[in-house]
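Left out: one protein chain. Kept in place: all the others.
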């Protein structure tokens, strides 16, 4: 077995457990069907991340079959789960970890409403206060890119760098979200579907009332700095 | 530990248990995601109310981590849960309790369809009999207001005072509901999403048939006075 | 305790158990919220039916709190549950049992899509084969009628007498369904919401293709006579 020293091994074990558990949030909120969707988490203190295996049922996910990769997306041989293929989106996750050192978690789904906006290549306007809180403005669209090279990862990084939103809707594809850790990225995946649905429904029935930019700024600032318990790890993705 | 005498302590314990339990109705009916939404209940016979902690998972809510506040929204030091922050909407709940003595429960969610009407600033017309029963007419829109002062609480009170509806859709934000107690306010939160969804769907397919005002009045009167078991606590919010 | 002789008591016990259990199908399929909706079943061989109590939680329904009524809707004193009020829709159920002797079960819900059609007073056109199977044509609209006299019951009976459909959408109100027994009426309540949703969605995206009347007739005839196991109680409501 490959080993990284006791401290890193503890961190890996913690991330394996967290990433396996968080996939349950994707099914709880109906963001995925069958084996679609994936969560990954960076191992603090190491150039490693943990990601879901490819094409495996959500009922069968456990810490020991999560897959450990380096930041090129190469599976670390001789570690639990390394006999399986990692998620087919591993290259995109790896690209984000290599290029956004502040990101500790990445999530990808084809959640229904977010993907519907993506199929039109249309950003989601910020018309509800929960969206201002969480994303600080509209949810942007990323470029059309398909699996096979770095173009998905590059599209995510280029769209989200310098943007308040930690969700991007990749055109004709679906949402990718980032966060300070895997849990934070999963929260963003849950919230982006929630706002995608609410704004879709709101707009199909008539004119939306915009929120003044100054109010969006105040809501976003407060939420990033005040909301929740002081013991929480606050989101650390710089904007 | 701060103590209020045996009778009030019994009432506090009962409201803590009820408020903790009622959060389960918000998830059961899909009104909330992640840690969003909150229920509070007034402690009968005291200037106190119990509310959910901020940013805590619905799986982790229990009577002992509900938070006891006075009617200014200040956490009562030395009581269970007082080491945590209360819901970020506590000021709005407190404002309602201070200004509407007949209200015993307040609920806030970002439920999907209700929030969609709020994003357009459009009241929900009363076109189904269940809505006439429960709300006695349309569901009104409250002003745009953001966290930071009393403006949300004031908007709720000004909109619902003298109104039959015990639900208000705060513009660009979402529903707040009130009731004789926490359970009654939760019922209103469940019903407002139900009618928001039904009327949304009805209208997107064609012309709605209005219900004559006289029929609305008769339905509302009967439901407030006859429906349910005679042992139920009937709604006591005056209109 | 009032008693009806051993044979009728056995029949009452069986209908109590069946009606209590069938309410679980209303929640399973999302047809009801809170305490809304009700199922009743006729007691074979007696001028009696069993119905849900008013305003009681779906979690608390059990055979012994179902309420036994005569065909005028009067609660039979001295029977289990008779200390509670029956469903506020009891008069409508009773009217149906009095006037349609072939009906053994009645169900009422405010299920979302069916109620949306009712709010427009628009019958559901028969454009999917499952609807031809089950209902033999369009789902009709009943008159606007409110609680307080026999007008709801009369509207149901007048609309469904001589009609293939065993579901009616009471205008601005919601669906009532009938059947050979309570289970059959519950099936109709499940299916009417299913077709209401599918046809709503189909039509909002474009032109529907009609099914030729001759094909509707053949599908309906086959389904009423051939489908299911030969041991099933086939639907006995004449058309």
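A few remarks follow.
Just so it is clear, A, B and C label the chains in written order, and each chain counts residues from 1 on its own.
One rule holds for everything that comes next: a residue touches a chain if its C-beta (ideal position, glycine included) is under 8 Å from a C-beta of that chain, and two chains touch if they have at least 3 such contacts.
Quantities reported herein were computed from a predicted structural model and do not represent experimental measurements.
Taking every chain of the complex into account, the absent chain touches A, C. Between the chain not shown and the residues A:118, A:157 or A:192, the one that touches is A:118. For the options C:129, C:161 or C:213, the residue in contact with the chain missing from this view is C:129. The missing chain lies against chain A, touching residues 33-36, 53-56, 84-85, 88, 110, 112-113, 115-122, 144, 146-148, 171-174, 200, 203-204. Mapped onto chain C, contacts with the missing chain fall at residues 29, 127-130, 187, 190-191, 194, 197-199, 201-209, 211, 215, 218-219, 222, 226-230, 232.
Everything that follows uses one rule, which is that only the chains that are shown with their structure count from here on.
Contacts between chains trace an open chain of neighbours here, each touching only the next in line.
The chain closest to the protein's centre is B, with centres computed as averages of CA atoms. Centroids of chain A and chain B (each the mean of its C-alpha atoms) stand 32 Å apart. Rounded to a whole number, the gap between the C-alpha centres of chain A and chain C is 46 angstrom. Annotation for chain B: residues 204 touch two or more other chains.
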